[in-house]
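Worksheet for the structure shown next.
A selection of the complex's chains, in situ.
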Amino acid sequence: MGAVKLLFVVQRPPYKSENPRLALTHAIASQTAEIYMDEGDSVVPIVAFVGDGVLNAVKNQQAMKLYGVTSTESHIKNSLLIDMQIWVCKEDMERLGLKEADMVTDAEDLGAELKTKFVSYADIQKEMENTGHLLFF
Amino acid sequence: MKLAVFLSDWRRTEDTYERLKADKLGVILVGNGIYHAVIKENGKESPILSKAGASFYVLSDDLETRGFTAANVNSKVKVIGYGDVVDLIMNDYEKTAWL
Amino acid sequence: MGELTIGVFSSLVGSMSLDFSFKLAEAAMAKGHKVNMWLSGNAVMMAKKGQKPFKDYSHNQKRMMDLIAKGLAITVCEACAEARGYHKEDTPEGMKRASMDWYLAKTVKTDRLLHIGGE
């Protein structure tokens, strides 16, 4: 089968449900899925935040300090560190009054080279068409 | 793409549905999504049903669980069973999106 | 005949999306399709033996056991289960526990994926 693309689409804010966090941890698990796959197979995930889902990518989340729970910010940074693509919908940021300076733009503090991509909804729609399977959260 | 979208909520908390595009689009109303097929709020049919070019389906089990029958269903929407849902997923569409 | 993979994240009692998933799996298997199920998030509530079948609450254990006997491949997220206090000895017969990569790997060869990522 070769490489299968998976698009994880997060449509809702963090902390009301566990599911936005699980979108990230499931996508990250693509790194270790080889043990269950045939030689040469792989999965290539992209996590895209759309609608109110962009609130997951607001920076400076203090979830660990205040509730002892890993923040979605931290999961996004871990994703960038393993070169997993993180997309955030620009139109939705603008609608909610969020600027790039308010968002997790990179994980340079962890040594990651990949940066968050701020994309238009049209880019996400195009990726929905190209991807093997869709996973909405 | 040929996409089967599942809607399971009455009051929706996403706006993905309005933006989604597909060459062939099927909308399957399940769970509380069935209210879109039967309720006319303030006399108007659900805006869900105005998506251009889409085919609409409602799961009869979920309809009847909530006290409605095929007689209550908007004429745009086809009443189907679990077996039909399987056929739509496996034969008629290539991808699914549970919003 | 094809292969269908269903991923579910909804709780045992609540939205009835788990009830939907098991009835869908049953219908797909009746038509000769192979079905894989992945339970994560609150859907790992299925990974606890001995659930009493009260009529006031969704009860999927019986249908699940019947489907497992007929060849349903079902795996739950191990970490999600442990966080809720479900250990290996709590797991119903025939259900597997694994990390999330099991699900990711299934997406490679499955014909269709139905991912129920909300409650």
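Chains: A, B and C, in written order; residue numbering restarts at 1 for each.
One rule holds for everything that comes next: a residue touches a chain if its C-beta (ideal position, glycine included) is under 8 Å from a C-beta of that chain, and two chains touch if they have at least 3 such contacts.
Because the structure is a prediction, the values reported are computed rather than measured.
Although each kind of chain is drawn only once, the file as a whole records copy numbers of A x2, B x2, C x2.
The rule we apply is simple: only the chains that are shown with their structure count from here on.
Contact count check for A-B and B-C (C-beta pairs in contact): higher for B-C. For the pair subunit B and subunit C, the distance between mean C-alpha positions equals 24 Å.
Between the Cα centres of subunit A and subunit B there is a gap of 28 Å.
For subunit A, the set of residues that touch two or more other chains comprises 12, 133-134, 136.
Residue positions 95-96, 98-99 of subunit B each touch two or more of the other chains. Subunit C contributes residues 7, 9, 40-42, 80, 99-109, 113, 115, 117-119 to its touches with subunit A in the complex. In the complex of the two chains, the subunit A residues touching subunit C come out as 1, 4, 6, 12, 17-19, 22-23, 25-26, 28-38, 41-43, 45, 132-137. Those residues of subunit A lying in contact with subunit B across their complex are 9, 11-12, 50-52, 121, 125, 128-129, 131, 133-134, 136.
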